[in-house]
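Worksheet for the structure shown next.
As you look at this complex, bear in mind that one protein chain is not there, while each of the others sits in place.
Note that the chains take the letters A and B in the order they are written out, and that residue 1 is the start of every chain.
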Amino acid sequence: MNCWPPKVHLPKKSTKKGALDIMFADGLFLTFAVLAVIGAVGLVLFRHPMNGAMSFVITLISLAGLYALLSAKLIFALQLIVYAGAIMSLIIFIIMFLNIQPDDLPKEETKLLYILGSIIVVLPIGLFLVKIVKSLPITSVEFMDNNFGGVKEVGLLLFKDWLVPFEIVSILLLVSLIGAVILAGKRGTSK
Amino acid sequence: MEQSVNYLGLIPLFPLLGAVLIGLVHVFTCKKIKVPEMVYGILACVGPVLSFIMALKVFVALKALPAESRFLGHKVFTWFSVGDLHIDMGFLADPLSCLMLLFVTLIGSLIHIYSIGYMGGDKNYGKFFSYMNLFLGSMLILVLGDSPVVMFVGWEGVGLCSYLLISFYSEDKQNVLAGNKAFIVNRIGDLGFVLGMSFLFWGIGSQGFDYISLKANVHHLSPAIALTVGLLLFVGATGKSAQIPLYVWLPDAMAGPTPVSALIHAATMVTAGVYMVARFSFLYAHVELAGSIIAWTGILTALLAAIFGMFQDDIKKVLAYSTVSQLGYMFAGVGVAAYSAGIFHVFTHAFFKALLFLGAGSVIYALHHEQNIWKMGGLKSKMPKTYITMVIGALALAGCPPFSGFFSKDEILYSALASGHFGIWMVGVLVAGMTAYYTFRMIFVVFHGEPRDQKAFDHAHESPGVMTVPLIILAVGALFAGFLNLPAIFGGDQIVSHWLAPSLTEHHPHTSIFVEILAIGASVVAFVIGIKIAYTKFGQGASEPAFSGFTKFAYNKFYVDEVYNAIIVQPYKAIGSSIWKVLEPNVTDGPVKAASKLYMAIGTAFKVFQVGYVRVYAIYMIVGLSIMSLFLSQSLN
Partner (left out) sequence: MIHNYLLLSIILFCLGIVGVISRRNVFTVFMSIELMLNAANLAFVAFSRFHENMDGHVLAMMVMAVAAAEAALALAVVILLHKHKSKLDTNVFSLLKG
């Protein structure tokens, strides 16, 4: 594993096309970032969870775009398939399954006040993190070779160096599967 | 130095296992099913009898060794080891403990067999035998322990069992109080024993705390500490063996069933003190002052108990005081450094006292739990076996020449005389006469004359075989046990004294034959006078005498119990109740209650934060993180 600070790679070909690519990439980053933040704000603000979930899907898809910009091809695919696809559709399915009426929702008259208060509380944490990030050394962008973040490379890493955590995660998934079946499968306890 | 044999530990183990087994059977069945008494009886007798067989095996093994190396040991495991103190759970069989072992297991077994008959029909039959086995097991640990600490385990065990058995008929509050009294008085003595043990360890314990090491190192002990240790251990012995001033529990201990009394008085418990002093003979031989104190305490106890015994009207109390009196003799013996004489008296006393108690039990059984001798009389014809065996026991107790008690008692008196303790000898002779008097007073009143209570007399009958056979065996023992230690003047060779010699540190004084004849003659004369007075007063039947003056004083045991009650118990109670009623609510309760109120207030104040919403707990966490971040970002510059 590499140590901090990383090697700084200058673009090999400082062509006009490369500079244009960088500009294009910056534009994409800005677009995705703004979309992600808008989606997140929407999630926090919408009253009905369905609207919140839809807005959260926007965030997730934007994040998938950002992963693509970071040349994480496998994670990009997984973000779309597992997160935006599987997990969010599960959540939305449950929301629809429960057939939530507006009366079921909590009445949050002081929601905005709460949000304002929490922003004040959270602000020092954010500023502290920003301060840390600012203190990191600046590295420039480079174009990675095609193999970075591919299925084969990440897979090799996963099954060589990370085999034990991988197996443990598989057990975790099994346990949660059983737990979900037991929890949601209870019958006749209500009423 | 000592040979290791692995079966020593089994001897106490058999009765202890029996106790556990019987106890479990009793606990699990007493509510629902009734287990046949025979099952309990067999289970109870197996342990003691097996122990007796093992004791015989130990005896044979010891006999095969040369006299000077008759030590068998067995270290089962290391019990604990702290600093210099290393205590093994170890057992030691030498001639002294072997002798004790033999008669404790023999008489214990006989008493168990007798109890099968005596306790018949009792609803706590199983519980009784469980306690009896535990009692015997504790006594065997006491006898076999190879260090004072292991001995103390047995010492406490017999104390506990005496409490359990004395208050066995626990429906009656008097019995429970008697048990309490025995236990508390024993505790006082035990404190002395523990202190003595601690001093002994402080003195020479670091070189090993078993008897063999102690014996080897005893000369390192300074005289003052040796005296302290000797006296403190003797305090323990006064509690266990009922000497002045702690003898008061033993007569009350008659509240228990009669076999228990026999076990306490003959085989276990009360002989523990004498055994302990003999066990520490290497220590007491060095401190003559302690020996004299023990001897005088013993002989005065003998005198006092004999005076009390002359005026009792409960058959068991007469025997109880005779035990206290005989224990006094034993202490007089070990006090004048005649340890083998003392132990020999323990040995013979075990036979005739067990015999007398079991005989008394037989009489009580026949008369449906009547214990007052003034309600008996003329039972000679109704219970011939009991009568004959009891007369043998009484003759032995009184010191009639060919019987066992004569030889052992005479040995003690002779030793006192030979070692120059004239006072002790004279008191001893006086007590011998009194012993003869009160013993035969009891025999004459109970068995001779006319029946005083015709109805009870008509119902009286001889006891069953399971009770009379142990009586006959014990009678044989009471008759012939004395010949084991026949003094030279009668052509004997003192087998027991020679047998005990390797275990004890004693010197046999050499005196002229005149002294020996004087001692024997005085004893015989005292016996004859005592029995003559008893015969003239009670031989032809007499009615219950009225007491006045000194006799009334003696009948009420010099009011010793009342005095103890007034000067010790009542002040204690007063202190206790004053602490309870005055000190506690006004002084100590204040800070305690204030502290609890303080915490209550703090808790109530902080309760506000426990709103119950998970979200709010998350907010607390985030607020904490936020404050931390504020501080950390300060330091990041």
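As a convention for this text, a residue touches a chain if its C-beta (ideal position, glycine included) is under 8 Å from a C-beta of that chain, and two chains touch if they have at least 3 such contacts.
Only a predicted model underlies this, so the values are computations on that prediction, with no experimental measurement involved.
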item: In chain B, positions touching the absent partner; value: 606-615, 617-619, 622
item: Absent chain, residues of chain A that touch it; value: 1-2, 4, 6-7, 29, 33, 36-37, 40-41, 43-44, 46-47, 49, 52-53, 56, 59-60, 63, 66-67, 70-72, 74-75, 78-79, 82-83, 86-87, 90-91, 94-95, 98, 100, 104-106, 108, 111, 114-115, 117-119, 121-123, 125-126, 129-130, 133-134, 136, 138-141, 144, 148-149, 153-154, 157-158, 161-162, 165-166, 169, 172-173, 175-177, 179-180, 183-184, 186, 190
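Keep in mind that, in the parts below, only the chains that are shown with their structure count from here on.
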item: Touch list for chain B against partner chain A, complex; value: 619, 622-623, 625-627, 629-630, 632-633, 636
item: Interfacial residue positions of chain A with respect to chain B in the complex; value: 118, 121-125, 127-129, 131-132, 135
